[in-house]
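What follows is one structure encoded as structure tokens, with my remarks underneath.
Of the protein chains in this complex, all but one are displayed in their positions.
What follows is subunit A.
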Amino acid sequence: MFDGRDPIYLQIADRIRGDVLSGALAGEEQVMSTTQYATTFRINPATAAKAFALLVDEGVLYKRRGIGMFVSPDAREHLLTARRERFFVEVVDPVAAEAAVLGVPVDAVVERLRSGYAARATAATTTTTAPHEEGDPR
């Protein structure tokens, strides 16, 4: 975990945003402290603090003095709106471009999306899927 291209603090921020989006972290819930983050994932505490500062700026987290960091009550709504805005540009457009290069008919892409969406929608109502499935944090 935490070894992609982005700086580690951005990866941590992404992970927390992901947890808020999936509902693993609810509004008003307390998040791990920078200390817990540092020791659990073997990262520098200043790096974890940087991620938290970023999320506070974005309004995803807020600080209660002397207690710790909490998820803002409307964090999930904000994140959903932002992600939906980026969805077509960042996810759908590259799929369209790749399909065009490969000569995959658009109907086949749409059909695939439709069946995948249906399967997901059914699964989501019966089970809660884990947001992350990485291996050992080492």
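FYI, a contact is a pair of C-beta atoms (placed from the backbone, for glycine too) under 8 Å apart; a residue touches a chain by one contact, two chains touch by 3 or more; residues count from 1.
Just so it is clear, contacts and distances are computed from a predicted model.
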Which of "L-2-amino-thiazoline-4-carboxylic acid hydrolase-like protein", "ABC transporter", "Spore germination protein B1" or "Dihydroorotate dehydrogenase" matches, in UniProt, the chain that is not displayed: "ABC transporter"
Hidden partner chain, touching residue among A:Ala46, A:Ala82 or A:Ala96: A:Ala46
Absent-chain contact - pick from A:Ala24, A:Ala38, A:Leu54 or A:Val109: A:Ala38
Interface with the undisplayed chain - residues on subunit A: 2-9, 35, 38-39, 41-47, 50, 138
